[in-house]
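In this view, the complex is presented without one of its protein chains, the others remaining in place.
Showing chain A:
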Amino acid sequence: MIWGIWGTISPQKFFPGPIAIIQAFIETWIGPAFTADVVPSVVRLVVGIVVSILVGIVAGTVIGLVRWLRELLEPTLEFFRAVPPPVLVPILMLVFGPGDATRVIVIVAGAVWPVLLNTIEGVRSTDSVMTETARSYALTRVERLRYLVLPSASPRIMAGVRQSLSVALILMVISEMFNNSSGLGYRITYFQTNYLIAEMWSGILLLGLMGILLAAIFGFVERRVLRWYHGIKEVERA
C-alpha cells in the first residue's frame, strides 16, 4: 500500500509503481516466454536440487558411518564448503562446456555441500545406546540404516536441505546470467541492459515468488518428514 501511494506520488525511473509491474508481469511472463524461459529454469533447478539432495544424503551416510573415511575427507570437504559456489561457475563452464548439463552441475556443485556435511554430522551423532541396542537385536545393516540412522539424522539433513535450496536458486540465476541463452537470469539481465525497468522488476518479482514457493514446499515436506521430531520437541517443551 505504502509502496503504491509512494510510487504514484513520486514517479521514479528505477522504481515503478506496483500496478506497472503487475502489468509488465502479466505481459512478460504469461505466454510464450513462460515455456521459453521459466520452464527450462525451473527444470534445471529441480533436477539440480534433487541430485544434490540424493548425492548429499548417500555420500553423507557412507562418510558419516565410516570413521576413517570421515577423518580422511573432513579437511578437504571443509575447504570445498568454504569455496563460495559462484566462483565455481567459470571453472565448470570451462571443463564441461556451456549447456544445460553444466548448469545443473553448477547447481549441484554448490547445493550439495550443506546437505552432505549436515548428513555426516547427523549420521555421526546417532545415539550410541540406540546403535548398540539395534546391533544386539541383530538388525541387519539395511534395517539399522532405514529405521535408526536415517531417522535420527533427518532433522540435521532437513536443515541442510533448507540451506541448499536457497543456494540452488542463487546458482540457477547466476549460471544463467553468465551464459546468455535462455532462462530467468538471462531474461532479467536482458531487460536491465535494455532499460525495460518494469519488466526487470517483474522478473525480480517472479524470482521472489519462486523463492517463496520453494520455501513453502520445503515447509510442507519438512512437516511431513519431521512430524515425529516436532512432536517430541513439543512434549519436551511442555
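In the analysis below, contacts are C-beta pairs under 8 Å (C-beta built on N, C-alpha and C of every residue); 3 or more make two chains touch, one makes a residue touch a chain; residues count from 1.
Convention: contacts and distances are computed from a predicted model.
> Which name from "Nitrate ABC transporter permease", "Succinate dehydrogenase iron-sulfur subunit", "ATP-binding protein" or "Helix-turn-helix domain-containing protein" does UniProt give the chain that's left off?
When "Nitrate ABC transporter permease", "Succinate dehydrogenase iron-sulfur subunit", "ATP-binding protein" or "Helix-turn-helix domain-containing protein" are compared with UniProt, the left-out chain turns out to be "Nitrate ABC transporter permease".
> Among A:83, A:101 or A:221, which residue is in touch with the absent chain?
Only one listed residue reaches the unshown chain, and that is A:83.
> Would you mind spotting which of A:22, A:51 or A:73 touches the chain that isn't drawn?
Within the whole complex, the residue contacting the unshown chain is A:73.
> Spell out the interface residues on chain A facing the chain that's missing from view.
Touching the missing chain: residues 14, 68, 71-76, 78-91, 94-95, 166, 169-170, 173-174, 177-178, 185, 188-189, 191-192, 197, 200-201, 203-204, 207-208, 211-212, 214-215.
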